[in-house]
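Omission of a single protein chain aside, the complex is shown with its protein chains in their original locations.
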Amino acid sequence: MDRWEPLLRGDIGKMAMMVTLLSDGREEKELVQAVRRRGYLIVTGKVGSMDPQKVVGSIESSVKRQALIDSDLYREEHALYHAMMEALLGISRGQISFGSVLRTVGLRYTVLRGLKSPNAKEEKDWIAVAMYGTIGAPAKGAEHEVMGLGINHI
Amino acid sequence: MDRWEPLLRGDIGKMAMMVTLLSDGREEKELVQAVRRRGYLIVTGKVGSMDPQKVVGSIESSVKRQALIDSDLYREEHALYHAMMEALLGISRGQISFGSVLRTVGLRYTVLRGLKSPNAKEEKDWIAVAMYGTIGAPAKGAEHEVMGLGINHI
Amino acid sequence: MDRWEPLLRGDIGKMAMMVTLLSDGREEKELVQAVRRRGYLIVTGKVGSMDPQKVVGSIESSVKRQALIDSDLYREEHALYHAMMEALLGISRGQISFGSVLRTVGLRYTVLRGLKSPNAKEEKDWIAVAMYGTIGAPAKGAEHEVMGLGINHI
Amino acid sequence: MDRWEPLLRGDIGKMAMMVTLLSDGREEKELVQAVRRRGYLIVTGKVGSMDPQKVVGSIESSVKRQALIDSDLYREEHALYHAMMEALLGISRGQISFGSVLRTVGLRYTVLRGLKSPNAKEEKDWIAVAMYGTIGAPAKGAEHEVMGLGINHI
Amino acid sequence: MDRWEPLLRGDIGKMAMMVTLLSDGREEKELVQAVRRRGYLIVTGKVGSMDPQKVVGSIESSVKRQALIDSDLYREEHALYHAMMEALLGISRGQISFGSVLRTVGLRYTVLRGLKSPNAKEEKDWIAVAMYGTIGAPAKGAEHEVMGLGINHI
Partner (left out) sequence: MDRWEPLLRGDIGKMAMMVTLLSDGREEKELVQAVRRRGYLIVTGKVGSMDPQKVVGSIESSVKRQALIDSDLYREEHALYHAMMEALLGISRGQISFGSVLRTVGLRYTVLRGLKSPNAKEEKDWIAVAMYGTIGAPAKGAEHEVMGLGINHI
C-alpha cells in the first residue's frame, strides 16, 4: 500500500481515468509507478487533432511500441480497437466525427492492461482506454471538457 | 487552498468526475465541501436501473429538490437534460438503451453548476453531469465499468 | 392558381411542411383543398405520446383508413414506414426514443402522395411525411418545437 | 400586426422554418422585416456542399458577422453549434455525413434569436436554426427535399 | 473433406451465415455435423419478437445451456454480448429497436466458436453470431428479409 491508495483503490477503468485526470501535474510519474506496482501495464500520452484517424493511429502506435499488446496477435489489436471506439463515443457523444463538423479535440489518454478487478483473477486480462481533454472550435477558449472510457476483454 | 487542491485543480468537468470517482469512500463529505468552497453548487447521488428513464428521472428530481437549477425556468431544465443525455451516450456508448438489450446499470453521479473554468467569469454558469458505475447482465460480477460526462451552458 | 399559390409553390416536401405549420388555424380546410386541387392525396392529423410506437401506429392507421396507400401492397407500406422513420429522426435528432428518456411529444402531421416536383411526371408518385410540434418533459411549458421531414419513392 | 401575421403567428422555430421555406420568393425581404419587427435577430443565407464542415463554417461565419451572437462568448457559440448539429441530424436523418457517402446538399438557412414563445419573457433568449433544401447525387434532378430544425437556449 | 466443402470453405463468419441461410431445409442436421467435424462449437435456434431483449435473452440462454461459452467467465459472456449487438445493428440497420417503432422480427440464428480462419491457430478462439430472417409490421407478408453478422475474439 502507498499514499496513492485512496485514488487507485478500485477497478481497471477507475485507475485509467484517475491517471488521465491527474496526469498533467508533477506527480504523474509517481502515479504511473504506483499503477505498475499493482501489476498493470500502462501507457500514457497526448494527441490533438480534427481527425479521429489521428487519435486512433497515435494511440495504437504508442501502445504497440511499448508492448502493452502483442503486435503479432490480431485478437489483441481487435480488443484495443473496440475499447478505443467506445472511448471515442464518449468523447464525441454519439457520432465519431470531429473535423467533419469543424471541431478539434485535445486529449490525454491512458491505456491499462491487467485484471478487471483486483480479485477477479479468473477473468484474466482486460484493457481500459481512458481519454480526457477538450473539444471545441479551433480557437483558444472556445472549447469544453470531454471524457471517454472504453473497456474490453483481451 | 486545501489538501484537495491537487485533485480539484482544473475545470468543472474534471471536478465532477473526481467527486464521482472518489465518492464511495470516507472522505466524500469533505470533498463535496471542498467543491462548495470553490463556489460551485453540487448534487451527488446513486441510481441503478435497466431503464434510462429511471436514471433521468432520478437525477432530475434530486437536482430540482436541492435547487441546483431553478425549476420554474425551462431553459435551466433544458440545459440539464442535454448534459444528462450526453453523459448517457458515454455510459451506453452510442445507443441510449439498457434494459431493452437486457443490461442493467448501477451508477453514482455528480452534478455541478458554476464557472466552466476558474478564470472564465464572463462565461457565467455551466453545468456538468458525471456518471460512473457498471453496466452488465443482471447478475453479480457480470459487468464492467462505464463513465459518462456531459457539459452544457446554463 | 389561387391565393395559396405563394405558399404552395414548390415540391412535395415543402407543401407537406407548409400545411403542417399552418394547420392549426381557421384556414386549414382551405389549404388542404388547395393541395388536393394540385393533384395530391393528403392526410393530416395529430398525435401525442411518450411512445414512438403510438406515433407510428396512429399515422399508419389514418393513412390506410383514408386510402392514401394501398393496404394490400407491402411496398407502399414499406415506403410510408421509411418516410415516417426519417421524419422521426428529425423529431428526435438522432435517437428514436422519447418516453425511454422521459420526454413526450405532441405532433401535428401531414402525409402527401403525388409528384415529387410539379414537372417530374416520369418520376411517378412519391410520399412525404412532415411532423411539427413540441418535445419536452411531461409538464406544461417545459418543451420546445421540433420538426421532421421524410421523403420516399412509392 | 401586419399581413404576415397568419404565417408568423407562433413560436421561434415555426418562424425560422416559415422564412426558410418562403425565402426564395420576391417577398423575402418583407418577411425578414416582419420578423425583426417582432423583436427577433435574424440571419438568412445559402450554402451548398458535400462537406458538413462547409455548412457549419458558413453558418457560423454569417451569424458572427451579423452579430446575432457575441463572438467573444463561447457559451453563445456553444448554443449555436448544438442547434446547428440538431438541424443537421434532420437533414442527414441520423448520420451527419454527405460527401463521405457521395451525396451533396444545397440548403437555405435561417437563424433566429429571441423569445422561445411570444409570452415566455422569463425564459429569455433562445436560438433556432432552420435548414431547407435538397440532398442527392451530384447530378441535376437526382435529389429530394430535406429539412432540419434545431433549437437551444442561449 | 465432404460434400459440404464448397459451402463451408472459408472463415468463421461465412460458415455461420451459410448454416443460418440453409438451416430451414432437410439438410440442417448434416450441415451442423459438418461444421462440428471442422472443430467448431455450434448452436442454432429460432426467435421471434418485437423486443430486442427477447432476442438477446433467447440466444444467451441457448448458448449457455449448450456450453458454447463458460457461464462462469464474464469475459466469455462479454464477447458473446458484443457479437450479438453487432449482429443486431445489421438486423435493425442503425437503431436497435423493433417494437418501439411497431416492427417485429422473426429470426434464425447460428453461433459458432472456434478459429477465425482455418490456419489462424495462434489467434485462438473467436465467436461469430449470424442472424437471418424478416422484419416488418406484425402482419403476414408485410415484411422483408434482414441479416446481421457479429464477430469477436473470445
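When the chains are written out, they are named A, B, C, D and E in that same order, and each has its own residue count from 1.
Heads up, the rule we're going with is that a residue touches a chain if its C-beta (ideal position, glycine included) is under 8 Å from a C-beta of that chain, and two chains touch if they have at least 3 such contacts.
Predicted model only: the values in this text are computed from it and were never measured.
Looking at C:Y74, C:Y109 or C:Y132, the residue that reaches the missing chain in the full complex is C:Y74. Listed residues E:G13, E:P52, E:G99 or E:G114: the one in touch with the omitted chain is E:G13. By the touch criterion stated above, the residues of chain E touching the omitted chain are 6-7, 9-14, 17-18, 21-22, 25, 27, 86, 89-90, 93-94, 116, 120, 126, 128, 130, 132, 141, 144-151.
Taking the whole complex into account, chain A touches the unshown chain at residues 51-53, 56-57, 60, 74, 77-78, 81, 85, 88, 95-97, 100. Listed by residue number, the positions of chain C touching the unshown chain are 72-75, 78-79, 82, 116, 120, 122-124, 126, 152-153.
Here is the rule we go by: only the chains that are shown with their structure count from here on.
Using the average of C-alpha coordinates as each chain's centre, D ends up farthest from chain E. Rounded to whole angstrom, the centroid-to-centroid distance between chain B and chain E, based on C-alpha atoms, equals 38 Å. In chain E, the residues touching two or more other chains are 74, 78, 95, 97, 100.
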